[in-house]
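There's a structure below that I have some questions on.
A single protein chain has been removed from this complex, and every other one stays in its place.
Chain IDs A, B and C follow the sequence of writing; residue 1 opens each chain.
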Amino acid sequence: MAINFITAGESHGRSLVGIIENIPAGLTVDAERINAELKRRMLGLGRGARMQIEDDRVEILSGVRARKSTGSPIALAVNNADHQNWINAVSWDGDANNRPLTAARPGHADLCGAIKFGFTDARNVSERASARNTAMTVALGAVAKAYFETLGIGISSHTVAIGIVKASPVKHTESVNELADADKVRCLDRSASAKMVDEIRLAALSGDTLGGVSEIIVTGVKSGIGSFTSVYKRLDGIIMAAVGSVPSVKAVEIGDGIECAKLYGSAVHDEMFPDGEGRIKRNTNRAGGLEGGMTNGEPIVVRAYFKPIPTLKNGLDSVDIKTGKAVKAADERADVCIVPSGGVICEAAVALALATAVSDMLGGDTMAEVAERYGKKDSAV
Amino acid sequence: MAINFITAGESHGRSLVGIIENIPAGLTVDAERINAELKRRMLGLGRGARMQIEDDRVEILSGVRARKSTGSPIALAVNNADHQNWINAVSWDGDANNRPLTAARPGHADLCGAIKFGFTDARNVSERASARNTAMTVALGAVAKAYFETLGIGISSHTVAIGIVKASPVKHTESVNELADADKVRCLDRSASAKMVDEIRLAALSGDTLGGVSEIIVTGVKSGIGSFTSVYKRLDGIIMAAVGSVPSVKAVEIGDGIECAKLYGSAVHDEMFPDGEGRIKRNTNRAGGLEGGMTNGEPIVVRAYFKPIPTLKNGLDSVDIKTGKAVKAADERADVCIVPSGGVICEAAVALALATAVSDMLGGDTMAEVAERYGKKDSAV
Amino acid sequence: MAINFITAGESHGRSLVGIIENIPAGLTVDAERINAELKRRMLGLGRGARMQIEDDRVEILSGVRARKSTGSPIALAVNNADHQNWINAVSWDGDANNRPLTAARPGHADLCGAIKFGFTDARNVSERASARNTAMTVALGAVAKAYFETLGIGISSHTVAIGIVKASPVKHTESVNELADADKVRCLDRSASAKMVDEIRLAALSGDTLGGVSEIIVTGVKSGIGSFTSVYKRLDGIIMAAVGSVPSVKAVEIGDGIECAKLYGSAVHDEMFPDGEGRIKRNTNRAGGLEGGMTNGEPIVVRAYFKPIPTLKNGLDSVDIKTGKAVKAADERADVCIVPSGGVICEAAVALALATAVSDMLGGDTMAEVAERYGKKDSAV
Partner (left out) sequence: MAINFITAGESHGRSLVGIIENIPAGLTVDAERINAELKRRMLGLGRGARMQIEDDRVEILSGVRARKSTGSPIALAVNNADHQNWINAVSWDGDANNRPLTAARPGHADLCGAIKFGFTDARNVSERASARNTAMTVALGAVAKAYFETLGIGISSHTVAIGIVKASPVKHTESVNELADADKVRCLDRSASAKMVDEIRLAALSGDTLGGVSEIIVTGVKSGIGSFTSVYKRLDGIIMAAVGSVPSVKAVEIGDGIECAKLYGSAVHDEMFPDGEGRIKRNTNRAGGLEGGMTNGEPIVVRAYFKPIPTLKNGLDSVDIKTGKAVKAADERADVCIVPSGGVICEAAVALALATAVSDMLGGDTMAEVAERYGKKDSAV
């Protein structure tokens, strides 16, 4: 079976829980590595008060012994430090539903979720729809990243736009994450970064929120991951699903997809040349590393377009779910701009999706098998 | 089981074949309806010579008796009229692989597909990766559309950009397809349409190709289809996967996703107001009908960004798969611009993906059950 | 999505963990109910020392608020009390693999698991392959049982054979579990029960183990669950997979399947008669409630054939995984006969499998919808 996963948990519930299956035996799974990724998820100016409360640390509940994966399902938990503060407020275990959330936030799952599940209180919805739950995606993604490290595949991200401020293009290198993580908004363009910081502060001052764009880059991939043979095996679709399912993402672009829709074919496709040593080289990567639904050996480049988060200090016009009367939308504690950490979450989403495609292709009960099999795969470049 | 499907077939093989499962009993499945959709797939200026050869007609091989679905898998076939012309050329049944394709087209599956499967001839790749195979997607999509018609859900599309020519916004109405299909490039803005036609002709003259943008609109959907409860159930991700897996699509946008990444939250989220009759109204639909990974009762609006197709009369610089020498890419017979029909294909892809989500939610062995259950679902608007 | 689940955990690891998805909102999920099932899993003479150590109690980590399911994934944990005793012995968190298991037990996963995953120590295998992990199956199954209780569907089991001692047939009633649980070996036939007890004691005395047969009965099912339309939708196959995946089960029988293979058709098929009130009655249920891969309205009757467990006090002849030398198989702490509790585990396995099929058919975001939809389904009987 390909690597797959499942998550559970609520924003102020006991724990976030996740299980990832079919990780071959012999992978080093280290709690500190996972914790480091959890810390990266908290990066970025514009995060709310919750970031001060939580010092996320993973517990590895199964599937790992003496720091090595055993081939059995790996269960992870991240406890919510804030749970104790909420246990009575929200009456997790009681009989009543305290602290109802009825002033549905436009742009949030509140209203549709309540209708779907027949609630007049959207608390059950907001607890699960909360971006808090992406912590488990990041934890599981860290396991997938360790799998890829064995194969020489690296996954990183950086902020390319916040609001109307755009970063200038940067050369992709393996150290993208190192540079990005050192910046307040995870932007590689220092001058743009300063403007982004200003934008976020301005938005915060006016009780507003901001979106933007993150770019995720996968390096070290060989050709032929994914497939054109059936629609659901196309890696572009698989990646779009993964990134498009990250909360707040409303558009996903592979390579220069949006720009390319405006150009002639002769200006779009990445021409190929013999490199003189029996391989193929290209001078461009407008395709973002994917052709015909497969990797082509160039870095995979994906852009995630985030809307501003829907919880505003200055509540928007809304309707109370219970009474049907006009109200201002609820002001739950929230961030101003999640784009910097959004990239980190998308890295995890891409890692998990790519792990499915790669493990599909390679199979493998042990990491030694996986590494040997991947080593033998050919690549154009 | 939710509605699901599988396709098979090659561009010049005997037949395209598809099976769609878990269509409830009692749905009217009419070959003429399916054929009408197959005809729509051929629409649009910029299509190549193949369109003159094929007069696609579906054969319903199973799952339908006396025009009604029986609850059993529905198998469809579309024969390739061009097969006879190719049978020896490509030696489908022979022992040799005639007519090898070695001058890999940049932007196409040729090179990576050949590497993946160990071919020195990309013919096996190009035959399956061909857009010809979307005919089966459209045929199966027509069955999904019939399912939705029963529920009052309509799916349509129109061209919003070809190359640098953009259409002005249009009001979404149920008759989008009727208007679009009557236009040469399936564009609702007549003046933009004329410019698009010029652009395509210009590209054709210079042996080049053109991409563009299609908008797909789903009307009549109630709230709560899809879910925030697990990442893979989010309808935005599901739709992005489906549309992003249509050949040539390199970006997918829900609602005004790209624009919204630049704006403040207060300018993005669709505020809600009591409509005075116990329901909720909104004056905007920037979310494209999806909030928290679920439908919110507004029309679903999705935009597909198509790259120009990679087969150019003036072959791009490339490398021969077999010899490794520099060559001009192969000029297989192809279209100049597939955006007009691309919208039709995306309609089918969305229909099939949405059918999975809706059948998941409703279950149902018979269409009568499905219709009754959907009728009872609540909606915000 | 249909109800589905995933489990993780090791026999002496921190916790057993499970996640069950797509339970509709509004189901009462009560820890005490789950604990009661966990207690039933410990029933039966012939259980080993572990039963004295563990007082299994479930922790509900997510998906439930104020005792009602929220529609989100439900995560459960059962902690291993014995973990602390083993944490150093097995070095879960250390760097070395202490207490290696190399004397592979014939009939156990030890040898093949070690070969599969490249281990020279089968500890990682025995920890996951341990029947201890069925505690999580039982916990998740208790949630599925609660779902079915809402629909008037009951699932029970009793012991029909231990070793060569067979119980006489009993009339199936709703109180099977009550009667069975009150018996030392969960057998309804008191005189057979006494002999079974003797058999188990005898086996224990000689350091041996015993298998037997459990019968699982599902009452209150309407017609038409499962389907003949695709092989993987046949409920008989689905149930056989579920029961056949319970450790130690080596054969699964639906109704009187084994006997029926010997008889003429006229003596096998359950004839149908009008009951005078517009329904159909049958005087026999040799089909075990399943015809054409579907329920037919009669109770589902399944028999699970358990081999004796493979850990014997008097170790069998074996080979050391590491040295390749002849050894006596390891004597890990274990039970003598698990048939009485095996039935309880099979109940859970059947509940989970049936929940998939039923939720497939009914869909439903809320339990109210599910109950209404099931209420409208027709039944032959």
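Simple rule for what comes next: contacts are C-beta pairs under 8 Å (C-beta built on N, C-alpha and C of every residue); 3 or more make two chains touch, one makes a residue touch a chain.
For clarity, every value in this text was computed on a predicted model and none was experimentally measured.
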Inset, instruction - Just list which of the chains on display the missing one touches. - result: A, B, C
Legend entry - Identified contact with the non-displayed chain, of B:Ala2, B:Ile19, B:Ala103 or B:Ala167: B:Ile19
Inset, instruction - Sort through C:Glu21, C:Asp121 or C:Glu291 and give me the one touching the missing partner chain. - result: C:Glu291
Legend entry - Touch with the omitted chain, as defined above, among C:Ala36, C:Ile53 or C:Cys112: C:Cys112
Legend entry - From A:Gly113, A:Gly224 or A:Pro310, residue that would touch the chain that is not displayed: A:Gly224
Legend entry - For subunit C, residues in touch with the removed chain: 6-7, 104-113, 115-117, 125, 128-129, 137, 161, 163-164, 203, 206, 208-213, 223-224, 227-232, 234, 236-245, 247, 249-258, 260-266, 268-274, 278, 280, 282, 287-288, 291-297, 305-310, 312, 314, 316-319, 324-326, 349, 378-380
Legend entry - Contact set of subunit A toward the excluded chain (per top definition): 1-2, 21, 71-73, 224, 227, 229-230, 233, 359-365, 369, 373, 376
Inset, instruction - List the residues of subunit B that touch the chain left out of this view. - result: 6-10, 13-17, 19, 21, 25-26, 59, 61-67, 70-75, 77, 90-97, 116-119, 123-124, 127-128, 365-366, 368
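Quick note on the criterion: only the chains that are shown with their structure count from here on.
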Legend entry - Cα-centroid distance, subunit A relative to subunit C, in whole angstrom: 37
Legend entry - Distance between chain centroids, defined by C-alpha means - subunit A, subunit B (Å): 26
Inset, instruction - Could you tell me the distance, in whole angstrom, between the mean C-alpha positions of subunit B and subunit C? - result: 44
Legend entry - For subunit A, residues contacting two or more additional chains: 6-7, 116-117, 128
